[in-house]
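To start, the structure itself, in structure tokens.
Missing here is one protein chain; the remaining ones are kept as they sit in the complex.
Let's turn to chain A:
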Amino acid sequence: MAETHSLQDLRQQPAVAAKVFLQRDYTHGTMCQFQTKFPSELETRIDKQQFEETVRTLNNLYTEAEKLGSQSLIEGCLACLTAYTVFLCMETHYEKVLKKIAKFIQEQNDKIYAPRGLLLTDPIERGLRVYEAGSQTFQLVTTKSRVPETLYLD
């Protein structure tokens, strides 16, 4: 019902391209994951599989960054022993993966999204809160709700 209401809103408004904000997916806890549901505004602009593949790869990269593995353990212990001064000389694992992510988004924009007039914004620029996909030429706010788990009830 929420969706049909906003569809009506959409029809009333001038048909202008928009920015879509994909929210975080908290089903597995506070780890950084984005929802892979395909926003309908992008239906005419890009292939659904392609977009979901991008988000899935992004999610995998964030999982790699936040993994509680032996590497992060060793890094943590070493850093603690040196009173965290070791981070003045070396990058943390998370920062290294963030650089990978930035490169990945740049690649995706260059190869896939820019030719279709879209632009993906690196989530780090939005505080890792939302994943933004916007039109390069028009930048306006979209009205579509894309949060399946949302309930606005007491």
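To be clear about the criterion, contacts are C-beta pairs under 8 Å (C-beta built on N, C-alpha and C of every residue); 3 or more make two chains touch, one makes a residue touch a chain; residues count from 1.
Assume contacts and distances are computed from a predicted model.
Enquirer: Unshown chain, UniProt name, "Palmitoyltransferase", "Defective in cullin neddylation protein", "Cell division cycle protein 27 homolog" or "Phosphatidylinositol-glycan biosynthesis class X protein"?
Expert: Answer from the record: the omitted chain is "Palmitoyltransferase".
Enquirer: Looking at the whole complex, which of A:Lys19, A:Lys37 or A:Arg116 touches the chain that is not displayed?
Expert: Going through A:Lys19, A:Lys37 or A:Arg116 one by one, A:Lys19 is the residue touching the chain not shown.
Enquirer: Since one chain isn't shown, list which residues of chain A touch it in the complete complex.
Expert: Interface residues of chain A facing the absent chain: 1-3, 5-6, 9, 12-14, 16, 19, 21, 24, 26-30, 65-68, 72-73, 75-77, 79-80, 83-85, 87, 92-95, 98, 124-130, 132, 138-143, 145-147, 149-154.
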